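Provided herewith is a single structure, encoded as structure tokens, for subsequent inquiry.
Complex shown without one protein chain; remaining protein chains in place.
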Amino acid sequence: MIPARFRHVAPADLGGCVAALAEGGRVLAGGTWVLPEMSRGESAPAQLVDLRRAGLAELTATADGLQMGAMCTYADLLGSGPVAEHAPLLRTMAGGITGGWALRNQATVGGAAMAARPQSDVPAALVACAAVARVAGPRGARDIPAAELFAGAMRPSLAPDEVLAGFRVPSAAGAGSGYVKLKRGGSSWPIATAAAVVRLDAVGLCTEATLVLGGVAAVPVRIDVSALLGRVVVDDDVRAVTAAVADALPEPWGDVLAPASYRAAVAAPVARRALSAAVADAEEERA
Amino acid sequence: MTGEEGRVELRLTVDGAERTASIDPRSLLLDALRDELGAIAPKAGCRTGDCGACTVRVDGAIAKSCLRLAVADDGCEVRTTASMAVGGELTPLQQAFWDTNAFQCGFCLSGMLFAAEDLLERTPSPSETEVREAISGNLCRCTGYDAIVAAVLSCAAPPVRSSRGA
Partner (left out) sequence: MTTAVPPRLTGSPVRRQDGDVFVTGRAVYTADVRADGAAHVALVRSPHAHARIVAIDAAAARALPGVLAVVTGDEAAEHCEEIPHGLDAGHLGGHHAVVRPLAVGTALYAGEPVAAVVATNAADAALAAAAVEVTWERLPVVLDAEQALLPGAPLLYPDWGDNLIIERDVGPDDFTAAAADAAHVLEGELRTHRGTAAPMETRSYLADWDPAAGKMTVHATTQNPHVLRTVLAATLRLDEEAVHVIAPALGGSFGLKMYGNREDFIVPLLARMLGRPVRWVEERSATLLAGTREQVLRYRVAAAADGRLLALDVHAIADHGAAAPTHGWGMAHVGALATGLGYALPSCHVRYQVVATNKAPWVGTKPFGKDGATLLLERVVDRVAQVVGVHPAEVRRRNFVPPDSFPWLHTSGLELDSGDYATALDLTLKRLDHPAVLAEQRTARAAGRLLGIGLAFELMPESADIPGALVSAFDTSTVRMSPTGRVTVLTGVTSPGTGNETAIAQLVADELGVPMSSVQVVQGDTERCPYGFGNISSRSIITGGNAAVLAARDVAATLRATARAMLQVEPTEEVVLAGNAAALAADPSRVLPLAVVAGAVHTLSYRLALDVEPRLESTRTYRPGNVRQVPDALGRMQTYTTYPYAVHASVLEVDPETGSVTLLRHVVTHDCGTVVNPMFVDGQVTGGVAMGIGAALGEELVFDPDGVPLTTGFKTYLLPRAIDLPTVELEHLCTPAPGTPLGAKGVGESGFSGALAAVVNAVNDALAPHGAALESTPVSPPRILAALQAVGR
């Protein structure tokens, strides 16, 4: 049981959630992070604003990509045709989530984003997909690009009275994607992740390249891979743009599973492998 | 609805029976099942969603009941491993777990059985790796998993024969 007493509300729409949150408390999405924290007595909000009845689980294709509600679970992503088509990176990411299907059925992408844990798959993947968060609050709705969504470790850039409604994810159809996660075994959270998106034109020249690292710093780190643009990307190019990624880390993250020095050391190979995979995937897309 | 001493009424269908209980609203689904509804099949091993011993089905989907607020599941249909065997007859999976010694202390069984059942529903002829992945949200400290993997594989449907020349 959760030690501290709290009020549980599950408003029927987003407006209700915003109104409820105006009275303070904490948002409850899938519950897989918040509830254990409360069980351990590490968090004792007076109120839980539960999003599950607020109609935020939509997952649909739009004209230019995806609309993904904050309550979409990893299982929703894995079962979604539009995700497979427009955001294969998210699909790969969801398929590697620790915790088995019982967890994938319950844990949400939105919840993981708002937990903003450095050792999570989600923040860097959202940044790599150029997702845009839709946020609702008492002062109205606003959009926050994923790259600006993470203010620090465990600190999303939302105001305390704002609620994440969902994400718009531009279509990556036709682009190649690569996702590499380094863990210390099946029980481990991610130590380092790299999410890459590469698009090649008809003759094989790189027209778009994105590489974002997760787990290695407090917030996702975007790596400048613009040197690949306009080129036929070969292994040496990938190696060249990833060799010094550790230098791009302002302060490598360290925790009980892996010190900062380790994360800095593995950042380059993890980045290289993801980018290589994205290039290979893009070549397949082109073929 | 708040009742005596701040307790609330919870309505659940548990293993096929409609039940109501007056629960402490701080209860996780796991607590409500075990403490208020006498459903002891799910176990509390970690309360952090890591071991999977508390696994149940909620409206058909497998879930870790330590990660759910009981009041939020009001009105849901919950199944535990106690109602897997219909009419007292063990499912092939339960039978296989027994026959191949796929458990020792048995504490992990709710999670292992549900993870395996869920896999076989989605993937009737899984590979060994798929079995290992499917049960990797669950911890077992006794068996080393090999016997569990063998039990699940023994319940796999025969692979669909690919048509010639395809």
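All chains are identified by letter, namely A and B, in their written order; residue positions are counted from 1 within each chain.
To be clear about the criterion, a contact is a pair of C-beta atoms (placed from the backbone, for glycine too) under 8 Å apart; a residue touches a chain by one contact, two chains touch by 3 or more.
As the structure is a prediction and not an experimental result, all values here were calculated from the model.
Judged over the whole assembly, touch between the missing chain and the shown ones holds for A, B.
Subunit A meets the missing chain through residues 1-4, 40-41, 182, 184-189, 191, 256-259, 261-262, 265-266, 268-270.
Summarising the interface, subunit B meets the missing chain with residues 24, 26, 31, 34, 38, 40-48, 50-51, 53, 80-82, 84-85, 90, 94-95, 97-101, 103-110, 113, 128-129, 131-133, 135-136, 138-149.
As a convention for this text, only the chains that are shown with their structure count from here on.
Centroids built from CA atoms put subunit B at 28 Å from subunit A.
Subunit B contributes residues 6, 24-28, 31, 47-50, 52, 55, 61-64, 66-69, 71-72, 111, 114-115, 118-119, 122, 134-139 to its touches with subunit A in the complex. Across the complex, subunit B is touched by residues 1-6, 8, 10, 28, 30-32, 35-36, 39-40, 48, 50, 52, 75, 98-103, 105-106, 186-187 of subunit A.
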